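For this view, one protein chain was removed and the others were kept in their places.
Which chain is which? They are A and B, in the order written, and residues in each are numbered from 1.
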Amino acid sequence: MDFISVSKNDDIATITLNRGKVNALNEIMVEQLDDCFNDLESERETASVILTGQGKFFSFGFDIPEFLSYPKDDFIRYLTKFTELYTRMFLFSKPIVAALNGHTIAGGCMLATACDWRIMVSDRSKISLNEIGFGSSVFAGCAEMLGFCTGWKNAVTILYSGAMYSAGEAIELGLINMVSSEEDLINEAERKARDLGGKDNAAFSSIKGLLRKPVAERMIRRERESIQEFVNIWYSEKTWKKLREIRIKI
Amino acid sequence: MDFISVSKNDDIATITLNRGKVNALNEIMVEQLDDCFNDLESERETASVILTGQGKFFSFGFDIPEFLSYPKDDFIRYLTKFTELYTRMFLFSKPIVAALNGHTIAGGCMLATACDWRIMVSDRSKISLNEIGFGSSVFAGCAEMLGFCTGWKNAVTILYSGAMYSAGEAIELGLINMVSSEEDLINEAERKARDLGGKDNAAFSSIKGLLRKPVAERMIRRERESIQEFVNIWYSEKTWKKLREIRIKI
Partner (left out) sequence: MDFISVSKNDDIATITLNRGKVNALNEIMVEQLDDCFNDLESERETASVILTGQGKFFSFGFDIPEFLSYPKDDFIRYLTKFTELYTRMFLFSKPIVAALNGHTIAGGCMLATACDWRIMVSDRSKISLNEIGFGSSVFAGCAEMLGFCTGWKNAVTILYSGAMYSAGEAIELGLINMVSSEEDLINEAERKARDLGGKDNAAFSSIKGLLRKPVAERMIRRERESIQEFVNIWYSEKTWKKLREIRIKI
């Protein structure tokens, strides 16, 4: 079963998250995404990538109901895969444009911050790292990518509040780069993907690495410990209770 | 003799600096603050902390006249305690809200930047890291906390100029998060302390560490050398002469 679909248009590959009504992330979907980026990295005819979602969500984040059935060790295995996925995306040698078609929440927002450029619909969709609201922490890589994206002052605001931001607020905070109407979203994303993909790839990839490698080094050095801390909080009585109460309203 | 007072209101502990007319910091006061934060860290009934001052100053910073009588080794001992205090505050596991009731100068401003959120009165009070104005340096931890708080561009502006900023200017620079009338200051600080203290503490503490530990690692690695350099400049003929001319006008 495929939880993502990939289409090609000239030298742009578009990955669409496509799992249920909210594109909630589970282990198979994360594996499929990782394989997909791995393939696209070496595919000569692909110059740039767009990551978007099907429906009213870009992604709800982790499929919490599914993970509530995971024993701790299995969950750690999933989290390791998930953080490796966003690290691969953060260092991906080709441009990745996030076309945020709808709500972009928690783990979904982490994937978005790993991209090179973010455009979001101007409708009622929200973007949020809302973990603190249900008693969960995040990961070292999440904090590092967010700080790189928005600066530390705004990263603190975003993570301490767990607030749901409109596209207009998100652009002020530096969480996204552009706001678009729903109908123009893919056109604008393709325009940017064509622009960045049209640069000399060796130069782009080198410059991206010069900007991001020190961040990625900190991510990698700190990730395992942060996953352990995340898991300890996740399975604590108080947080577990809140996780069980989470319902997805669409 | 107590240079600080602590009051409790529900689960908020409010620490009030209370030493003379300007809350100038000396060694005993720094020890009392360090002990107080140490106690509050483990106190189960305390969810968050407010740090404020009595009178027209939050704090003038170091009690320079008193320190002019200190031999170099004693001054190094004090500086080590002071930098350990702000490092403890920077990594404190519960939220600390700084309620800047008046002038917030030099060492006083460093304590403020260690907090999670800063609110300042809109009267004629000023906030400043004015060390360069009297020929003094600062500390590695001060530079790191400021950069984390305001971004490096504004940190350079603030430290190179040593300027006295109004609350309005301070919010533009990212030095503070909110401006308040004098009468609303404590209410607003309590509102924020209740908000942050109301988050799941394990999640808050973990997220705070993810954001701040890399900064704190650099602070700790660089602090001893920066204290040595600070002291060499402090006891130089030119700076010593300026320090002796400092008068506190209130």
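List of remarks:
We adopt the following convention: contacts are C-beta pairs under 8 Å (C-beta built on N, C-alpha and C of every residue); 3 or more make two chains touch, one makes a residue touch a chain.
This is a predicted model, so every value here is computed, not measured.
Within the complete assembly, B:Thr239 is the residue of B:Gln54, B:Ser122 or B:Thr239 that touches the hidden chain.
Across A:Leu68, A:Ile207 or A:Ile246, the single residue that touches the chain missing here is A:Ile207. The residue touching the chain not shown here, chosen from A:Phe60, A:Phe148, A:Tyr165 or A:Trp234, is A:Phe148. If you put the missing chain back, the residues of subunit A touching it would be 116, 148-151, 174, 196, 199-200, 202-204, 206-211, 213-214. Touching the omitted chain from subunit B are residues 131-133, 135-140, 142-143, 147, 151-153, 155-156, 159-160, 162, 218, 222, 226, 229-230, 232-233, 236, 238-239, 242.
The criterion applied here is as follows: only the chains that are shown with their structure count from here on.
Chain centres here are Cα means. That of subunit A falls 36 Å from that of subunit B.
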